[in-house]
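Complex shown without one protein chain; remaining protein chains in place.
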């Protein structure tokens, strides 16, 4: 059992409200859900859609074919009717869009009329539409009414009741009028699943890591992280500060971190571009910081609400001078939780900057999963807070230790001052110019720390048969689509994939399995959502390996399951030539 | 004939005045000169030195051993006496430094006393010292008196005359009192040579390329470029604008470039870090710009007045999103003139950003050379200024052409408006969101342009025997020291070197000779003034080659000839193991 | 071709009812009124709802980065001072991200007109507080309300001795047209802060809210009196003055740069020969 539902219309029509409600009903019913969003950089008008794939098995990508299209305007039908499968259905309100598609595959539902009659106001149209979809799929309405109660309880009982009435009316209407409906979702035995998107996952990951300070300047598609943390600020004691610009954002976070609290900032590529000097400052002062970068297509303003994996090499090399960094690129919201948590842990443990690199596709996509492994969430406190450290000689912020890691004291918690400097400095933190101290400090920051950091990272994840013939390799947000693709490829292709989410520094000593599999595979395909093959290049520089093929997408849209499968089949048809 | 002269003392004592005067006297006398500066990030006090190597053959690096040390304070003697060769001499003023070194190899010259007596004021001490050095070397004083005339003519005849008197007195004193002096510079037949440092060379390169707009924020060691251009502003019609910050600097330059004038900005790594978003803007709007980045050791503020080649990978990948760029890293002031000129030409021809990457060592080092090949200086105007272009449809700023290069019109010079956008845009320059236009524009900017740009660049320069056994490979400011090193290595080592100054995009099709030589050499050594071997890594990513060895220096100081020779000999002693 | 048609651009992607529409129309009135031509004009904008404006009219356009309009505009004006340069910015754009450039553009005093579409909110990014948002306004990123005290752009400009400081209102288009005309005709840097209702995200400072408060400065106000101008600039709340708050005479940036003569830089001659000959100074 698997269906794809697409809600399409213009910005401001409530596409998101409908989409996220339907997704949540499914996940609460124990179904697996994958959603993704396609929207324009405008507040009203234009054309947006929200797509939901629901299944009784885990799903992690979107399909081309649509089973139910909820068309909120005529353009939605014009643009998307071709995607509707032969057994699929378009539902629309002929009165509202002022056009009647009286033909098979189309079902008129008078959303507005029902909303006015049953709910008492046409603003309930979206509730009617959601109810109708649930009716078509014969999903118990209880869960939806529960959600309506949660969402609208603040607005009073009447609003809740009117919404429920509207939902029920939509539900009934669909069940009565949908003659062509062949959909059915068997009642599911699973308990409710978790459903979250990439931004929420990073925000939640920060929250559980004890992030107490988040400063940022709004920038699509990263703002959701800030919104999530702001919504939890009071309850969990987090300061969320909207900065005047991104330069301030990263410098504030560094100040907070220096003062002893876990701190984070986030932006998209253009905003991060302004943080580059601050990144280098973190490197020099050995101040822990976590930076979320949620990519969108560049250069410059680019396509603000679309997706791309175009900033990998930029982040890996950002900042003047040389200093270590960690870069994680989660492939799913679940991974994003764990990796954000690891980023906080390692940033503080090694006193370096750590990136969580995401993109619009992951940021706005919702995934379901069963539960969280709470024991896998790390929460070590590496700060030195002993008040016993007194006298001028006892504490040196940058003392050179065998591991390169110096004790990290909280200013004010010890009697000795904590001193750091963006200039090259001595162990105490005072500026120096001599060659010997310079060499010692470069070696401390780079060579002493790096080997240990490298050991912390994990090798890529593999899924597929032993000794695959065809090997996909990707990173970050392509995880889900690679996962689903492998399952859709004809078995005789013997396809498998490696997904890298722990990207820098590459844990070279743990890459034996990867390198062996890679060498043995006949076709090796780098899959990337960019034009220049940045990760492919990174692996070449790091490991000296060459792929036989690559599949790249740079139109601002994510990989769709069917398209990736198709692209691979085409590659093979071409005889594996390139 | 070859001597090394070092002037050492504290900031504010006039070390630079003495050093540059001596260098200039030599170059005017037709000698080859190489100078380099070592100074602290402070205005007064501390310890600085200026080193001059003079020879009758071309020289392009500094030596460890000093023939004449001009010690302006006691610390200078303490620090540097060990570097003075057995036949060398320390000259100092025992009254001024209040210590008498009455021993062989030391010559007291009463700089202050002579200055007061002969010039009438002790401020002429530096002139006395300079005169004394020239006396020791038996160089005709005429040239120096000519220079004094040029420098002080604005201050009136008396100042000129007093200076000349002081110089002559120092000269005579040295000739009379220097019993140990075994120095002699035979009168040279050469005509005066040109002498300039890296910053002046970039400034001059910009000037001859028709750069009409330079906006920057002061930052050591790049400020010299701005100072040079400002000094030529009125005469040649250049606007030099000191911006409020580096973000403004690059955006102003882009504005000026959009309006039709050749524009440039410059900074060091930390300032450039703030320009990264603007760089990406240049990429998206296809606005030509030249950016000089004069490196100093990082991260962050680092060592403001010292040298490093630590920003190569940063510049190669700076900016969110994907767009082409050019990167040149000159190895000498002479190269800097030509490469800056080429940077302007190619930036405008392909409407992309072009970097001139330098460092403090090159910026502050003076080299001599015979003359300039004026015909090698390019001056094409690629702008479209035909007033014939009228009507709304005739001109599209971003029209897609087979080469990817669109006509570059000057706003106001044609009747059609010139439109560009940091958002992804259509051919006219208006913002778009659709996938088709996006793909077309990415391909225009990247894939159509890149192959042609690649062809524009030249392969690395080789010097050494055919089929060398030992091959040094370096880039940027290590050119000179590699050049001299090869000559100092025992001939049986069969050492040669490749120097890359045209770094991005690598002209892969022209690298045959390099690759072949590289493969055949027994020892391949990457020489870099950084800790992580950035260029080595770049070549691995680009060409898949592996060096057998590397020599890296990251103490903030440049490679000194003797040290590099020594390091290579050590490598070989170790049996070529690594 | 009817002159106003000459300025017809792409069709706007703003929300219906947005206060940007009247500003767009006003601007077209100004262009035709001053008999400008699309090729004499450069519109420089940043990112935000206001940043889209140049696309909706027709003129030379540089739609650059968020917050960076003024440096780009300054570069353009210096390169070609014959062009009429108008910078179009949002309140977040110009008073937030780009605050430093505003200060220093005022100090430089290039002959540029800056129009700030001040909707007291971040529109394009969906409703976060901007520097001019009323204190206490809650948003998704600031659920306890905006804490910082709102920035008063006019007082700031007067304190920096900005050569022309005015406030317009999108709801009074005719008046706005006159104001912008004066700003363009004024030689020197002219800031026109335009109150612009954002019908989608700013539910406080609505057309009605502004309508009840704005009034036009009358004859009694002497815009050349700086102290008086400062006093007026502080008025906000019950009464909000519209019009020219402050104006002074002074030389522009372009006039003070000796490199700029009668011919704009972009057209001024450059002798390559003479430039190349500079090498001899190094001998």
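Letters are used for the chains, namely A, B and C, taken in the order the chains are written, and counting of residues starts over at 1 for each.
Convention: contacts are C-beta pairs under 8 Å (C-beta built on N, C-alpha and C of every residue); 3 or more make two chains touch, one makes a residue touch a chain.
All values reported here derive from a predicted model rather than from experimental measurement.
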Identify the visible chains that the left-out chain touches across the whole complex.
-> A, B, C
Hidden-chain contact residue, picked from the options A:123, A:181, A:377 or A:450 = A:377
With the full complex in mind, choose from C:34, C:103 or C:217 the residue touching the hidden chain.
-> C:103
Of A:51, A:285 or A:360, which one is in contact with the hidden chain?
-> A:285
Residues of chain B in contact with the chain that isn't shown?
-> 12, 40-46, 217-220, 223, 226-227, 230-231, 233-234, 240, 242, 244-245, 270, 300-301, 304
Across the whole complex, the chain not displayed is touched by chain C residues 96-100, 103-104, 107-109, 131, 144, 147-152, 155-156, 158-161, 226-227, 230-231, 233-234, 253, 256-258
Hey, which chain A residues sit against the chain that's not shown?
-> 27-28, 192-196, 200, 204, 207-208, 210, 212-213, 215, 232-239, 241, 243-245, 247-249, 251-261, 263, 277-278, 281, 285, 372, 374, 377, 379, 392, 410-412, 414-423, 429-431
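Here, only the chains that are shown with their structure count from here on.
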What is the distance in Å between the mean C-alpha positions of chain B and chain C?
-> 41
Sequence positions of chain C contacting 2 or more other chains = 47, 64-65
Touching two or more other chains in chain B are residues 247, 277, 281, 285, 421-423
